[in-house]
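Every protein chain except one is present and positioned as in the full complex.
We just call them A and B in the order they show up, numbering each chain from 1.
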Amino acid sequence: MSTQQLQTPEQHQVSPDGCYTLGQFDSSVCQELADRATALKGGATPDAKPGKALGLLFLNPSLRTSASFQRAAARLKLELVNLNSQGVWAMESEEGAIMDGTKAEHMKDAAAVLGCFVDVLAIRAFPAGVDLEQDLKDPVLHGFAKHAGVPIVNMESTLWHPCQALADWATLDQHQVPKPAKLVLTWAWHPKPLPHAVPNSTLCMAAQRGMEVVVLHPAGYQLHPEIMAEAHVLAAANGGSARVSHNRAEALDGAAVVYAKSWGSLDTWGDAEAETAKRAPLGDWCVTSKQMPQGAKFMHCLPVRRNVVVSDEVIDGPRSLIIDQAENRLHAQTALLERILS
Amino acid sequence: MSTQQLQTPEQHQVSPDGCYTLGQFDSSVCQELADRATALKGGATPDAKPGKALGLLFLNPSLRTSASFQRAAARLKLELVNLNSQGVWAMESEEGAIMDGTKAEHMKDAAAVLGCFVDVLAIRAFPAGVDLEQDLKDPVLHGFAKHAGVPIVNMESTLWHPCQALADWATLDQHQVPKPAKLVLTWAWHPKPLPHAVPNSTLCMAAQRGMEVVVLHPAGYQLHPEIMAEAHVLAAANGGSARVSHNRAEALDGAAVVYAKSWGSLDTWGDAEAETAKRAPLGDWCVTSKQMPQGAKFMHCLPVRRNVVVSDEVIDGPRSLIIDQAENRLHAQTALLERILS
Partner (left out) sequence: MSTQQLQTPEQHQVSPDGCYTLGQFDSSVCQELADRATALKGGATPDAKPGKALGLLFLNPSLRTSASFQRAAARLKLELVNLNSQGVWAMESEEGAIMDGTKAEHMKDAAAVLGCFVDVLAIRAFPAGVDLEQDLKDPVLHGFAKHAGVPIVNMESTLWHPCQALADWATLDQHQVPKPAKLVLTWAWHPKPLPHAVPNSTLCMAAQRGMEVVVLHPAGYQLHPEIMAEAHVLAAANGGSARVSHNRAEALDGAAVVYAKSWGSLDTWGDAEAETAKRAPLGDWCVTSKQMPQGAKFMHCLPVRRNVVVSDEVIDGPRSLIIDQAENRLHAQTALLERILS
């Protein structure tokens, strides 16, 4: 699998503004967007786009993302088309499929139709979690990008959660975390195997911001090698670095930021029983105050399992940035939509 | 069953503007609405109605209809009340029912209440698909029309889908399909028995537009005789014709438009097993390029089962109008709401 498979060329054909990953933007553009998010948080007036329309298509549940996109649309005076999975049937993504099963519509038709009704279309589509090769194609995101005819915003796909990453970039800036500082992305135990979108995007965001990134996880929980390769490219271009560690004490030593997140093993993708067995002995992978280095900030994208992924003491402590991260979703997305529609 | 049962007198008592079927409008009004839809598509400014409110009540899933009505509301600066089945309990429609079962509210109360909150109420209510006589009464649509006290827009009921029909009328005009041209509404195989709303409305729309309409289907898949009778009345008044054929070659010969749609048999309504057996040998009722007459346009309301109802080759070909049909939903509904609220 090449990087091309993860970041297909279609994304660039549709629109230079469709935001699938931050990596597709120059670092200077990312920084401009983060700066604009910070300005909006500080009270700057959004550049309203009356008469333009934003579509939101949620194929999976959402609290923060739905709320922050609805509000961003309102702040920009956008006309809103809000659709969620409960109102929509299952969609086919395979080209040429003979659709005699349970899927009532091909996404190429849904995409082309929705593209008639709005000027920009934002989509949430989690992995099916059954077939890794299929999920690695990020089929819904790329299917919509190919066929919608309007810019696509990724509200979390199989592989990426760029709006969270942009909000996190702005959060790091607002808290004066230096660009060369050490950020540790640490795996945590969780009762279920979760998708890789947030860890992938966090890794690449921090690499692109020029940070010293350590991906800390137990053996068997590596991120995909193509994602790591992407991170190395981004780090090299921006003065940062990215490496893996399995040693919690070593990795966390001197960290300026501890970013906790659980994710499932690629080795047992789609096999819930094997995954459960594999992670059973890893319950102590919880971020507690004992692990937190002196002065380090704590980050998580939410929702979070308290006292499982992180202890109350840490997440409720003065160095926890979780609410700022969430609030910055609104400002980052407002900045992104401003840019796409201008 | 008389035509009265299909088009009850209530619809005219509530408001002359409530759109249950296109047939209730003079053909000249239909043409004005189609012309206005075309003008709006071409960039005409919608006649905004600030301060007026539109309610959307989806008792069934929707993608196109929900998106296009939300956008139409925004273009007209309407205040929107958006309700869907996931948020609403099951409703009773029987007058005088002793409500000690599972239904928590009578639609007469729901209708009267929603009518207090909005100026026009749009409803989607598919057939229950169990009892044909009950479904033929189109009970939810007429129950709301009787009790809401405001104009009702039909977003697809048991029997009719007039907004699709109006969008299709505008699409035919935009592609210069002559009024006397031959339109073949052809049945297609589908894994499930689908409602009759679209074929009924397509038939009556084309008859009212003055076209030569042929309803093509295998034996046992007739539309309801009262609907056919309504089509004959509309055709006679507008210089068109309507007839049935079971012969694909004969029917399709010389067609200017092939409109594909699957629907369930009235003979096996509510009996899934019998219906499945009945349609089992009919899998070749799929529109492929071999069946398409020279120069004929292809139409379908979407969502469509690709390579089951129609081959990719036809639906993705240059004479496929499906995306225009869908886009015209927005413009037709904007035109309709403008008229109802003016």
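Going forward, contacts are C-beta pairs under 8 Å (C-beta built on N, C-alpha and C of every residue); 3 or more make two chains touch, one makes a residue touch a chain.
Because the structure is a prediction, the values reported are computed rather than measured.
If you put the hidden chain back, the residue from B:A44, B:V81 or B:V233 that touches it is B:V81. Listed residues A:R64, A:H161 or A:K261: the one in touch with the omitted chain is A:R64. Of the listed positions B:L40, B:A72, B:A110 or B:A181, the one in contact with the omitted chain in the full complex is B:A110.
Counting over the whole complex, chain B has residues 53, 55, 79-83, 86-89, 92, 96-101, 104-106, 109-110, 112-114, 116-118 touching the chain that is not drawn. Touching the omitted chain from chain A are residues 58, 61-64, 66-68, 70-71, 74-75, 82, 84, 86, 191, 302-308, 312, 322-323, 326-327, 330.
Throughout what follows, only the chains that are shown with their structure count from here on.
Between the CA-based centres of chain A and chain B the separation comes to 40 Å, rounded to the whole angstrom.
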